[in-house]
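Only one protein chain is missing from this complex, and each of the others stays in its spot.
Every chain is named by a letter (A and B) in the order it is written, and numbering of its residues begins at 1.
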Amino acid sequence: MIHSPYVRKPVSVQRTMGLVLLALVPGIVAHALVIGAGVLVNLAISTITAVAAEALMLHLRKRPVGIAVADLSAVVTAWLVTLCFPPIVPWWLTVCAVLVAIVAVKHLYGGLGQNPFNPAMIAYCSMIVAFPALMSQWPPAGHLSFDTQLSLILGGPRDIDGITGATALDALRTGLRSGTQTVDTVLKGSAFGALGGRGWEWVSIGYVAGGLFLLAMRIITWHMPVAFIGVLAAISGLFWLVDPAGFASPLFHLASGGAMLAAFFIVTDPVSGATTPRGKLLFAGGIALIAWLIRNFGAYPEGIAFGVLLMNMCVPLLDMKTQPRVFGHRHDIEGGGK
Amino acid sequence: MFTAILVMAGIAIVLGLTLGYAAIRFKVEGDPLVEKIDAILPQTQCGQCGFPGCKPYAEAIANGEADINQCPPGGEEGVRKLADLLGREFKPLSEEHGVEKPKSIAVIDEQVCIGCTLCIQACPVDAIVGAAKQMHTVVEPLCTGCELCVAPCPVDCIAMVPVAETVQTWKWKYPVVEIRKAA
Partner (left out) sequence: MIGRLFKFHGGIKPDAHKNESSGGAIRKAPLPARLVVPLRQSARAGAACIVAVGQRVLKGERIGEPEGFLGTGVHAPTSGTVAAIASCPMAHPSGLETPCVVIEPDGEDRWIEHAPFDYRAASRDEALAWLRDCGIVGLGGATFPSHVKLGRGSGIETLILNGAECEPWITCDDRLMRERAVDILAGANILRELIGARELVVGVEDNKPEAVAAMQAAAVGTPTRVVAVPALYPAGGEKQLIRVLTGVEIPYGKLGGDYGVRCFNVGTAHAVYRAFIHGEPLISRIVTLTGNCETPGNWEVAIGTPVADLLALARPKADTDRILMGGPMMGFAMPRLDVPVVKGTNCIISASPRLFPPAPPEQPCIRCTECAKACPVELQPFELYWHSRSKNFGKAQEYHLFDCIECGCCTYVCPAHIPLVDYFRFSKSEIWAREREKTAADQARERFEFRNFRQEREKAEKAAKLAAKAAETRAKLAEAGTAEAPAAADAPAAEDPKKALIAAALARAKAQKAEIQPQNTDNLSPQTQAEIADIEARRKVLEAVAATPAPQAAEAAAAPDEPRS
């Protein structure tokens, strides 16, 4: 017996995931044009791996394979993994990362909707810990031909210094840590463009465009991007105003690394993120704070992934303590879940 | 070396005293475990568990004299709750104590009743009214469905009738999860 309501809005998980993929396209296009088409090869590898792993896991868990693969959630994970990785990582690294994300993080925790951690971020963190060298080889914009990128991806010989330069965040870190340079002198280096890493700015703008599209389609709410960008800008702005020689500007922080990808696509992962409006603000703000701290004082040039995982751990508490008040219960201090 | 032993011994004594004091100072009155177990039991007082009533069974469980799967009216769910409460493993109802049945109440066929008062004496919750040589009847809202009145009746005029679902007691069913369907 089917009960009311008998009408449903024409929405589905598939549509949500599809729109997220669509929103990633501007960033991917910018990536392919400015940095090189190698990312497309990696996307293909990760997509195939993710779909295969998803189907296998569903089969092993005795779940209907077709309908669950068709929800595109595995593809979203795969694309996010690839987009956080350097575009010239060898193919097996991508495969390993996607397997970690899909098999270990997603399905071993119960499949879609059950994972407490962001699969793409676990993949990123485990790979950067396991293969720190490969994970920090970022090609400068327009430096490598597609053939070179392809051969690197397919496992060709890697002449590290010849093919990669330091990323903007990396260069800034090493520059400042050497103790001889200030932000200004570092930023004159070849890795930097007008805003952040040279060429990467365009990719970031692509992500922003996609993010705004998601906001317009009401797939994500404003809370997380605003809190993430706001906190990152505020904290970096504060230190930059106090010591412009020792700390980079907010604009630099926002335009470099994966800040924009994170703000609109990674922090906003619904499954592992906070769900209440206030919880979302705290969650995204916390990630930005941790990311900035790691960027400036930590051992890794980019800290968003660690920030996401640390805040993932706080989600149950955040959700519990930030329950919105229920209609009519205006005077209740805490809503539910006391 | 000697100092270390002294220090450790000192700490041990202090902690021991604290614990001992706490055990006296914060002693829990009565045996709340029996109460907790009793609260889970269905209070049919049917004795199918082998004890004369729910409370004695609760006491037996608390003392480890009885297992948690001896209460058919409580059903699987009752066993599950007891298992949760006592931190034990769930086990299916033991067959020797009976099977789970739908909730029923006793109904006396008043044409046949001879007014022997045997059922009145058997009823653990005084839910049967009547007097010697007078017709007896069951007060329906009070009947727990324990069946204890059925056996003593010399004329077999007591029947257990399953309680029919009414609009007030009707329950929405657990939604069917269709995840396995389709592909």
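Keep this in mind: a contact is a pair of C-beta atoms (placed from the backbone, for glycine too) under 8 Å apart; a residue touches a chain by one contact, two chains touch by 3 or more.
Keep in mind that this is a model prediction, so the values were computed, not measured.
When you scan A:R8, A:K62 or A:R177 for touch with the missing chain, the hit is A:R8. Where chain A meets the missing chain, the touching residues are 1-9, 11-13, 15-16, 67-68, 71, 73, 111-114, 221, 270-271, 273, 275-276, 319, 323-330, 335-338.
One chain is missing from the display, and on chain B it is touched by residues 38, 41-45, 53-55, 114-118, 121, 124-127, 132-133, 141-142, 144, 154, 165-175, 177-179, 181-182.
One rule holds in what follows: only the chains that are shown with their structure count from here on.
Separating the CA-averaged centres of chain A and chain B is a span of 54 Å.
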